[in-house]
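Pasting in a structure now, in structure tokens, and then I'll have a few things to ask.
FYI, not all chains are in this one, though none of them got moved.
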């Protein structure tokens, strides 16, 4: 198994959720592709105005490319679904985009959001992924893992992210941090969970719980071997 | 108790979900009505175009009538909510249609989808049914059962369909298979779960687990006796 697709709702989710893991797997020989569905900017306004925010959207896209380059991602695909407003889009449209890319790339592993995340876009993306990658005979996707997004998944009460898969990122935490630093506009100050310190603390925490130095935590949706 | 309403999202769900059970209950003297809410076709296109798909929709409706006739259903009611796009319709509109038909037919038992199904239309229909049939004093519906739809319910991760009600369809499996055969355009090849072989295997499986030859599995939402 050699091809991985990361399906993220917003720029930076791919690094926050599984940046260390994909850096590690790329190092082991995997080819990784990133799909980012939303533009990640316009939810700042009460009425969406993609034009008005055009420069910021462009700027953020640049960050996407640099961050993914650092991790060694082969190619990034970006769509512009409205930030934090995926519920205003027909669910099927999102499914179809994932389906098409999936059919083209034929990945074996998919990393994506968790079903029970605070962010509505994250919830929708998870559902879209399992809808697009049904375990039919001809389906290439054999593993689907849900990641957490610090400052989102853990703020969804009641908590339902219950990880059972842990990747050792002791050797790739550096790359993860380097990649996330590229998302200047998205990072916050510690102790915000979406800060450099917060991301490191989170990795230490999961590491401590699994006998590792640094780890990323996932919940398996489906593994076929 | 003598009147049953099956509330399905798409043509063929009524057979897949509870075809054997209603055939059996009709044989025992129940009157069964089927409500199908969606047209079941247009999700094939990226942009819905009901007109373009007019012939197929018509063709599928014919299959609905024949299949339901085989099972002995008294009357079929078909609406044309957009296939796999029920989330684009106000939820209340779906509730109101179910409510109206329910008030007219005064069924005692309702069979419908399961809350946690892969298909978004299925989820919505379940929620609409329990919203439309609240257990008020004057409510005639005394039993609500959720069925599974092979190739949908079982692909919803994490799995949450946890059946506790089983109907013996050893004598009506033949009718179920005969009815589903009418849905030529919907059937797939074994080992697809929505194939003749798959449907039979599923019934054997639940039968084995409950000491029966063939069974259909349901999860009780509410039973009032």
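As written, the chain order gives the labels A and B, with residue 1 at the start of each chain.
To be clear about the criterion, contacts are C-beta pairs under 8 Å (C-beta built on N, C-alpha and C of every residue); 3 or more make two chains touch, one makes a residue touch a chain.
The model shown is predicted, which means the values in this text are computed figures rather than measured ones.
Visitor: Taking the 2 visible copies as a start, how many copies are in the full assembly?
Guide: Identical chains making up the full complex: 6 copies.
What we mean here is this: only the chains that are shown with their structure count from here on.
Visitor: Report the inter-centroid distance (CA atoms only) between chain A and chain B in whole Å.
Guide: 35
Visitor: Show which residues of chain B lie in contact with chain A when the two form their complex.
Guide: 43, 46, 84-85, 87-88, 118-120, 151, 155-158, 191-192
Visitor: Where on chain A is chain B touching in the complex?
Guide: 90-93, 96, 115, 127, 130-131, 134-137, 144, 221-222
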